[in-house]
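This report refers to the structure that appears directly beneath it.
Every protein chain but one is kept in place in this view of the complex.
Coming up: chain A.
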Amino acid sequence: MDSECLALLPAVCLVLADPKQSPPDDTSLEKLLDWFKELHSQSNGQVLLQHQPCLLEFISSVCTSKTTDHAILAFTLKLTGLLAATTQGFHLLEEGGLLVSVFEREAWCVCDHWEDASVRSGWLQGLLNMLKHQQALDFIRGNGLIKVILQLQNDRSLFVACLANQLLVHILNFLTSSNMTNGSDAVGSSELSLRPDWVSVSSEIMNAVVEALSSEDHPQVLQGLRLLSLVLSQCGEPIRSTLWKDVLVPLEVLVNRGSESLMKTLITVLQAAVRTPLLSQSEYKVEVLLEAMLGDGNRKEHFQCAALILKLEKCPEVLKRKAMNIILLPLQCVSTQPQAEKEIIVVLKEQLSQKASCISLLMQSLSSLAELAHTKYLFEDISIHSVTSSVVLLLRMCSGHCPSSLLHINAFTHLIGCCKVQRCGLDTLGALSVYEENVDLRKDIFGVLLDCLQSPDSHATVMKKTFQAIKRWIVECLPFPDLLQFISHDLFPVLEKRLCDLRWEVRDSTLEFITQLTAALNGYSGFTEALHNSGMVSVLLSSLADAEGYVRASAVAAVGEAVTVSFHIVNNNNLLEEALVQMMSVLSQDTEGFPRRAVVKVFTSWLRGSHPITALDSSLSSVLSLGGNDFDWEVKMHTLELAEMLMEKTLTCCPYAIQNFGSSEETHFTQALSRLKAYGLFDLLLNSLFDCDRPVCEKACGLLVKLRTLTAETADLNHSAFVLNVCGNRWENEVQRRCLKKQPAKASVCVTNLVSKSDEETDCDLHCSRNISLYKILQILDLDDMQRMLTLSSDHVVNSPRSLMEDILSAAQQSEENIVDCY
């Protein structure tokens, strides 16, 4: 614990307890609590309380004051709970009756403070913080606080109600934790073997759940169900099965009533129950309840329930199949003739004839299908072909095409141009690509996807989903020869059209798709040829001049990828040259960061590839210089990543071996350093070392340390060969200053004796000479210290508790209130 913080604590307590002071901003109090929590986790809590009587005084004065601000009150409640979380802390607070006066319900319930949700929430959080030992539970029970917590479960504030539920579960868990009972985890194993006074606590809570579930008041039922699902998922035995037995009757009533508004919460309860051993024992009726909720599958709620059942990981197969049959019905009803009972179809068709319910049913059907596909669910009652065909047909309907046999279905009119269903359908169609047998349907599938792309009315988000689906299917159909035919003859012309779309969103998604497609088909010479022969490359190059920055950035990436896959083509030079010219113009002139960042990233990816660097040689120094001087720190970061790649590629004589240069390799190393110098890499690193943005400095420092290690390891290296010109560089002053700081005595001598020859005096030469060896610069900079400092620094959003306390204190001294301004 920082002694400086402890020294500040009394003053901070005084400020916070002073009702005349307006409280510090909400984040300060939260952060102060974070610090106390941290102390508590290091078990310094009781030490803090013992050595800091100011905390007790603070708590006491806040509780007695009638005028304390709500924020301070809530903070005090949470803090008190935290301090009482250890038995020693608890006793200290209890001794003077402080604990009772903080949490006593009578005191709270009668005063105005309780009206404020933050105070109620603080009260609950305080108890939650405190409940770490038996005495705390005794305190809660003994003061009748369970009743208050149960009341707060139905609080008008969502946050308070939720917290009350959490606290109740925590209490139940605490009762059954191993040190309190000797119960086992087997279902229905034993009755609660708790202390008699604690049995009353558990039954009070459990009775409240039963009562809530039997209530006529809807919000109360909801809260009861929420608590029940929390208990099921978070509590162990015997609490779980005891409560389940108690609530089974009212639960059955609720399930059979089939109220729509309770459906989701009921399913959450059953979902939690399914995950427990309760499922496997018939007397707990979990499966029966689930089946009851599915009903006969012709009501909206039944579909919702079926959708939720399909999400259950552990679910009896029969039930899952029944749910699946129900959930697929709307889709089948619209696209084919389903094999279901006539009465169900009549009801369903009625629902499908209304637009809102038609859309919602179909979306439920589609999204459940997508989820099944994600798990590669094995359809048994129905062929995957027919399911996929239905989705394809549905998407056709959305595009306005409908086979005459289905024209009589009202749903068709609701589906034309319906983005919601289209988006969902496209996701599902993409997901269905996991079934290999669907590849037979590729003609239909690509056909409908192309339709979506071709329609100028397609919404931008629909286009994006279409691209995602096409990509999945192309990857799936890769070995088929007709795929290339489709790409070059059908897809590319549409893509070229979409690249001229008025909406930037569409142009951008198209470019992103082309980039992904090019990367995925790298190595398929047919694709690369198609890319060149179709004129797509020139369209990509023209997109580099798009009006929208996002699009230009995506175009840069697309062109970069096109160049990458074309490196092995003999007549690639034209493309590379053209690309380089345009990319350099983007890097030097573009007003937005994204395209500039993209250019530097493309260079890095080109270098990373296996092709020779020589083609890029002429541009690299410009990229390093432009990127290093960019005003966007992320462009600078990417430039340093490029520099790192360049160092790796240049300094390695053979791949993967940067170190241990043997004597035969020294020449190579010397040459490599010369090349790096020619690229301007050292200037970049040294300039970046003194950048105004910390991450840039940190990265540059790391690279310089790497460089220093390499130069030091090569003992016979002729250092004088690597001399850098200091003058006119950003880092000149810093190097000079550090030199003087390091060698004050020698430096002063040096000023008087301008000429010195010996090796020892070269340090001194630093600020006299224009040319300094790289080796010397790296030595003089004290890179290790700089790196340590940069790692410690946190960009001046100082998160230390001391800084926080200083801020609270100085804010209190500030008489003038700064009106909160928004940004």
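The criterion applied here is as follows: contacts are C-beta pairs under 8 Å (C-beta built on N, C-alpha and C of every residue); 3 or more make two chains touch, one makes a residue touch a chain; residues count from 1.
Following the convention adopted for this analysis, contacts and distances are computed from a predicted model.
Looking at the choices "Integrator complex subunit 11", "Signal recognition particle receptor subunit beta", "Glutaredoxin" or "Ribosomal RNA-processing protein 42", the name in the UniProt record of the chain not drawn here is "Integrator complex subunit 11".
Residue-wise, the contact with the chain that is not shown comes from A:591, picked out of A:3, A:67, A:282 or A:591. Summary of contacts with the chain left out: across A:78, A:464 or A:552, the touching residue is A:464. Only one of A:18, A:116 or A:648 touches the absent chain when the whole complex is considered: A:116. Mapped onto chain A, contacts with the missing chain fall at residues 24-28, 30-31, 70, 116-118, 156-160, 162, 268, 355-356, 420, 423, 460-461, 464, 505, 508-509, 549-550, 591-594, 631-634, 692-695, 789, 792-799, 803-804, 806-807, 810-811, 813-814, 818-823.
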